[in-house]
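Here is the structure we will look at, set down as structure tokens.
A single protein chain has been omitted; all remaining protein chains appear in their positions.
== chain A ==
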């Protein structure tokens, strides 16, 4: 195996030379035509034409209880019902992404409407109706369904996405001595990933071999989770996720569907299909935890930040280690010698909380970037000037250098393009008819990570390349960028490179998550391609560095040799692997950006509309301008939702997730989204990966909502500290006079 460990900065590569001219180009998606013509099979669409059975989940409609008995007789008596699966192994929610464990119910109800059984029937409709005939007898247990009143019970988890506490110096002492003290508490509600494709699985047994098609992000972990959940060895399980209709973190761990389908298939002796309903997805997978965030900033009288604290309370279920890491970017984004970032997990008996797009930044920067705006105003300094005044030169927590940090360039470029100079200098001073208009901005940052990943490239005798890796494409463009990397490195036209993904029989990969996918899986393809080039050079008896590859030909000196000739009618297969190394420790790596928003707030109703949204970002090398930009559009739209609309409501009396469908859990619709602008600056980060690229998928959500909140303030003079900014929060403080005449 050819392995590259990222121990030092990468030098010039074939990607920089760009001989083939395909890297970075906004080429169409590799699988685009399949998707728009309905020919890309999603999880539920496998085994078309085979004799299968259909599953439907029986929910347990109580917040916390012990199951005394389950009477399945009526359901089983219904014609067409094949089995009702019950027992300890029923998964009550999605698995976490941190390990192979799965949450089995073991006779208990842990949260409202968790799965308690699975009906398997000849048809979907039969299974659905029979699910209502299963009778469950409960012994209710005491449950806690909100953080309120229980915050003092918060625990410091050592099983989360970052350390619970990050400290430096003595914040309390420094804050007490600060000339200026800022102290605000922000709240963000619970959110749901609400991916378009529901969690769905098809499971098929062949003897003791299990094959599962499921909608998953991290296949090499997920296959172990399925094996654990079903109680077989992972070597007996093959997992395939060739196409995925969105994950956003909610498919990092398997959903309950994968194990339920496999248990059902084993019981009835034929493949079982199980797609969670939208109501199931909302109530039985995972969610983002609500947060209560206290932000304290100490500064000098002239506006220099000297100390920074960001303390978050967020819930999770009993025994769960994950927490929403709201302070994740605070650790390095803001200056201050004395620092305190903490997270406490308050146990609640509500659906487990887990990773949702940009865990941490997506909620934390709603708070911190609003705080900076308010603090800048207190100093009478423009928010941009305030950020320039407080731009750290190195990682303020660890004292290591930033691998690259071009935040201020993003801000300046954004300000120029957006027309920041036209921002109303005083809040609530620009009115257009019935609308109050304001501008706001916020910084964006997203910590970068590189994960171990491997890929195989198979060069067929005729000089075509096929990339093979268990990597997933969750709609982000992974197929396309891996094709582009291989094509650029190997000097092949795009149509001579194929990509096979989403199958645990292929080389193990990082999977998709944390914005690491392109960098990690892409680097493994880079390493494999380098090995092929080396082999070509060896066969041609030249130094690889002198070899130019283009359009399927190797050019060495005055020779131009077609690959087919080098390959001598044989297939050449190599595997490449990337591993993170020293550069992850001795540099601080993150993507950066800046958001600019113009909003209009209706003076009569408090309805807020985003009129313009611009994001300028840097994330190292952009592998495909179109798919990268598209990722940013998605982040911006999420930002609109988080600022203005989204809120997963839990009824604190029962633990019911009240708005468990897309009619009442509001995500932005087209009419909420203005023309979006995204500008990605030319950038390289040689410490981040051999590709010199960094994660982008989550960058564009970080801070967007704060830019919108800051614009709402600029429009109305009203600061909102509890997201989302719905009309009821603005109405009491809007001007008395309504309508267009003012």
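We adopt the following convention: a residue touches a chain if its C-beta (ideal position, glycine included) is under 8 Å from a C-beta of that chain, and two chains touch if they have at least 3 such contacts; residues count from 1.
The rule is short, and it goes like this: contacts and distances are computed from a predicted model.
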{"item": "Complex member absent from the view - protein name from UniProt, among \"Co-chaperone protein HscB homolog\", \"Xanthine dehydrogenase family protein subunit M\", \"Cytochrome c oxidase subunit 3 family protein\" or \"Branched-chain amino acid transporter AzlD\"", "value": "\"Xanthine dehydrogenase family protein subunit M\""}
{"item": "Chain not shown: contacting residue from A:25, A:347, A:586 or A:726", "value": "A:726"}
{"item": "Selected from A:551, A:672 or A:722 as touching the chain missing from the view", "value": "A:672"}
{"item": "Interface with the unshown chain - residue positions in chain A", "value": "59, 61-62, 113, 125, 128-129, 132, 279, 434, 604-607, 609, 644-645, 649, 651, 653-654, 656, 658-661, 663-664, 666, 668-672, 726-728, 731-732, 737-741"}
